[in-house]
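Yeah, one chain of the complex is gone here, protein chain that is, but the others are all in their spots.
Moving on, here comes chain A:
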Amino acid sequence: MSERTLRIPALRLGIGSGRVGLILGLVLMAAFLALGLSPLLLDLPPPEKMNLLARLAPPSPEHPLGADHLGRDVLSRLIAAVPVSLGAALVTMTAILVISLPWGIVAALAGGRVDMVMMRLADIVMAFPTLVLALAVIGFMGASLEASIIGVAAAWWPSNARLVRALVLSASQRDFVHAARLGGASRMRVVLRHILPQVLPPLAVIISLETASVLLALSALSFLGIGVQPPTPEWGAMLNEARPFFAQAPHMLLAPGLAVTLAVLAFNLVGEGLRELLDKREPYLW
């Protein structure tokens, strides 16, 4: 490690860009949380309430974001979609972790033939393009929110398991882990007290970035009409419903698309910000 001291660190101008991104991402996440909770405080029309007189109405004091093709209030639908869109992404991410964490940890620690078989199995699933596999699973289950969650989880877990395995493998080769093992610590204790704490920070980066891509995939599936089914409000599904009224009512397109973008951006910013905080390398300058 002695050569590290020779490196010339780049000038840090105040707080790094990564930290700004991290804070911005956290603020966005908090904003979505507040938006999701806002029906408790605000007096909004119910998201399913139709008012055919207000069909395709542009933004007005009565409908701040306008109304859709059935005269439903876009703002209240947008807010009602927060728990659906974000909830689906979080459920999917949990499902992915429930499979990939044990898979990666066991493969890394067992080593040898067990490791090889487990990784080959993961490779087979990974050999399909992720969205293609998700589409196939949905095709056989029939289009629904549950099917799209299962499809995305089934397609996304192997790459996650691979990353977990790589992290655990490098963590378990540290000297103090060997020392703990030689000191007679049980296998469980080594994993929980010595390996997992090392793995958690990089894992947080991965989880945040993966949640962003899962959110994108799920809303894309809803947009294609094979995820969340109408009349349930969901951002992708709202965009899909807005497609025929593209030229007449552009306001129907703006809000849901912006909502997906900002939500994905929040997770990407947090992931990237965390990665930058953890990254200790400094490039040489010329």
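In the analysis below, contacts are C-beta pairs under 8 Å (C-beta built on N, C-alpha and C of every residue); 3 or more make two chains touch, one makes a residue touch a chain; residues count from 1.
As a working rule, contacts and distances are computed from a predicted model.
Q: The complex lacks one chain in this depiction; which UniProt name from "Polyamine-transporting ATPase", "Oxidoreductase", "Acyl carrier protein" or "ABC transporter permease" does that chain carry?
A: "ABC transporter permease"
Q: Touch as defined at the start, partner being the missing chain; which of A:I149, A:L163, A:V228 or A:V260 qualifies?
A: A:V260
Q: Among A:P46, A:G111, A:G139 or A:P244, which one touches the chain that has been omitted from the display?
A: Here the residue in touch with the unshown chain is A:G139.
Q: Of the residues in chain A, which ones touch the absent chain?
A: Answer for chain A: residues 3, 13, 17, 21, 120-121, 123-125, 127-143, 212, 216, 219-220, 223-226, 236, 239, 243, 246-247, 250, 253, 257, 260-262, 264-265, 268-269, 272, 281-284, 286 touch the chain left out.
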